[in-house]
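Everything below concerns the one structure shown next.
Every protein chain of the complex appears in place save one, which is left out.
For chain A:
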Amino acid sequence: MSANEKISKEALKEKVLEKLPTLPKVVQEAWKLMERPNVSPELISEVIGKDITLTAKILRLINSPFYGFPNRIGSLKHAIILLGFNTIRGLLISSVLFGEITPPLMRIWEHACECATTAGIIARQLNYKEADEITVAGLLHDMSKVVLKVYLPEIDAKIEIVKQKSLCLDYEAEKEVMGFAHDVINLWLAEQWHFPPSLTEALAYHHTVEKAKKYPQFAAIINLADVLIHVYRLTPGMEVIPEIHPKTYEILNIFPDFLFEIIRTMDRTLYNLEWGIDERK
């Protein structure tokens, strides 16, 4: 570990999730939803699954050794079932505190939701049973970028400058400024929070897919989803598009026409992406 890594890991050891903001709309919708009698955990997970901070908090909580089964739960729906509605309400109440989601943070939130949806589409198309968990990985794959913006704003500012100047990827700019990128921070946090290995690998290796030893398909799907979203949205401020990792095709056993199928489905689904729940269901 480089000196820079050591310093940042120490700085980030402090309770990182505390100061992260949550989308007020998500809290409102979730709260309203929980007032319905017999509401299903699945519906609640669809609403909460649009917020990075709440999802991370919920997964951190259910994987805490206190609950008795750390490193097991990667599905938001399962986490909600196991935490119970009272605890979820408690998390909702306390989540409204920490500042608003500024426009740069909002871009990360939007990208996260779209990546989550796309990852889910890919997983279902490939008949993976763990579509839930893969969706969560899609949502959280950039969570460390949020952490950087909120906790290390000076470093984040430097990264932005490098990005503008060299027109490069976030990943490359982060490496230049800090010596390592957001996927490494993801790894520290996921390990600290006892996330299941499948989720941890997806968060840590979605840029370096060859490093995913136990669950390469998870990392590969997030890699693919991330790129497809960048292509699809041509995110402003991200004129540079990451490449699909060479191993991704091999791991998922897919061919280029598969991508067309996915993009077609994305077209239908992302157009309707709302911040609440899909009332048509």
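One rule holds for everything that comes next: a contact is a pair of C-beta atoms (placed from the backbone, for glycine too) under 8 Å apart; a residue touches a chain by one contact, two chains touch by 3 or more; residues count from 1.
Rule of thumb we're sticking to: contacts and distances are computed from a predicted model.
Protein name for the hidden chain, per its UniProt entry and selected from "Beta-methylgalactoside transporter inner membrane component", "diguanylate cyclase", "Aspartyl/glutamyl-tRNA(Asn/Gln) amidotransferase subunit C" or "DNA repair protein RecO": "diguanylate cyclase". The hidden chain makes contact, of the residues A:Ile73, A:Cys113, A:Leu140 or A:Ala220, with A:Ile73.
Here the missing chain is touched by one residue of A:Ser94, A:Ser166 or A:Asn253, and it is A:Ser94. In the full complex, chain A touches the hidden chain at residues 15, 17-18, 57, 61, 64, 66-69, 72-75, 77-78, 81-87, 89-91, 93-97, 129, 196, 214-215.
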